[in-house]
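Please read the structure below before turning to the comments.
A single protein chain has been removed from this complex, and every other one stays in its place.
Read from first to last, the chains carry the letters A and B; within each, the first residue is number 1.
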Amino acid sequence: MTKNILLAGFGGQGILFSGKFLAYEGLMEGKELSWLPSYGPEMRGGTANCSVILSDEPVGSPIVTNPDILIAMNLPSLDKYENAAAIGAHILVDSSLIERKVMRDDVDAHYIPATRLAADNEMSGLANMIMIGYMIRKTGIIPYDNVAKTMEKVVPAKKQNLLELNKKAVELGYNYK
Amino acid sequence: MKVFEKPHALTDNVLHYCPGCTHGIIHRLVAEVIDELGIEGRTIGVASVGCSVMAYNYFNVDMVQAAHGRAPAVATGVKRTEPDNIVFTYQGDGDLAAIGTAEMVHSAARGENITIIFVNNAIYGMTGGQMAPTTLPGQVTQTSPYGRDVKTVGYPVKVCEMVSQLDGAAYIERVAVNNVKNVRNAKKAIKKAFEYQVEGKGFSLIELISSCPTNWGLTPSKALEWIDENMIPYYPLGVYKDKYADKEAGSDD
Partner (left out) sequence: MSEKVLMKGNEALAEAAIMAGCRHYFGYPITPQTEIAAYMAKRMPKIGGVFLQAESEIAAINMVIGGASTGRRVMTSSSSPGISLKSEGLSYLAGCDLPALVVNVQRGGPGLGGIQPSQSDYFHATRGAGHGDFHMIVLAPSSVQEMVNLTFKGFDLAEKYRMTCMILSDGTMGQMMEPVTLDMGEIQKYDKSWALTGTKGERKPRIINSLFLQPDELEKFNFARYERYKKIEENESIYEEYRMEDAEVCIVAFGVASRVSKNAIDKAREQGIKVGMIRPVTLWPFPKKRFEEAADKVRAFVSVELSMGQMIEDIELATRCRRPVLLCNRTGGMIPTVENVLEKIAEADKIGGTR
């Protein structure tokens, strides 16, 4: 089985980090995987996106063009990638930043006010991980039990103070609604 | 009793330089210094492009030949991989002060512990006498046939004055090789530069005001007089920077 995941939003929303979390999770499970960021000046204040592929087979193209899971954290990202998503894909929308609904009816749309939830729970900047938590519950592509262990690998040694907060954010998203 | 002999650091190869050219004197001075400091076995030279392109045939040490202007970068690579060896470049004015300006300036700025022997004869010799970055105002060359017009081609580059402004440079001196007294001073300067390197004191550059009778269109002896009359007034001799002498004198360096 191959899961093509596309995470997209503004630079600074932790898009690459949440992708990294998924990649490390795949690594710990011994999966084949790839992680590919958009790079360059567009990352500074513009749109950032990150392709993550988790698979049982060696990964071909590392570029996700038709995601099975799309996490859209701003309107331009939803506008750009909604139509590219595969039929039956999960589209996760940060509804505190994106007012419109997903227009396609052949996909599974989810609305999570992740940015507001993060602000309300004193974890601003971690809307990304709230989205990841929700995605884990809805898609089941990652065993929830692995989250803590993966997070320990992925949060850099210098930022250990953020470890618990990140875990909490995933938990918050996982239990949303 | 032996009164005169060839320095050991020179090979037996016959120099290819024109009659009256002062490269021979400078080669000898460098070789004498290598002998006197006992560093021949650990010296690596970098030859440049210009009349001295084949310097690798004349020094009795390991040599690498660099692309035009790049000798200080090549020397940096040698020194950084072989830090216990003594590394020098031997460059002319076109090589060092035109095409290789960046490499020279930045090796000085980094304070690379190397020695640059810079031969300034105000002309491109090997290619047949074109205008050099150090060609004097009004000087006639193949590419400044009406004399160097500073209004259209600008002014000569004064290397010692320029490099001495860099904090990374340890020792910068301009000497000449047109008479016995000057040759003696030149040797002292070269020796001090190599000594600085041996002591790990950092970047040194010795500019040697030199002659090119062939391309200047002068006899060898007239060319030496031309240095006194024209070159030295424009390029004053002396120590432009000595980081350690300044220190001893109580400067704030």
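For this structure, a couple of remarks:
Simple rule for what comes next: contacts are C-beta pairs under 8 Å (C-beta built on N, C-alpha and C of every residue); 3 or more make two chains touch, one makes a residue touch a chain.
Predicted model only: the values in this text are computed from it and were never measured.
Contacts of the undrawn chain with the visible chains, over the full complex, involve A, B.
For the chain left out of this panel, the touching residue among B:76, B:91 or B:135 is B:76. Only one of B:25, B:63, B:116 or B:175 touches the absent chain when the whole complex is considered: B:63. Only one residue from A:23, A:117, A:130 or A:169 touches the chain missing from this view: A:23. Listed for subunit B, the residues touching the missing chain in the whole complex are 11, 40-44, 46-47, 53-54, 56-57, 59-67, 70, 73-82, 85, 102-103, 105-106.
Where subunit A meets the chain that is not shown, the touching residues are 20, 23-24, 27, 32-37, 39-41, 59-63, 65.
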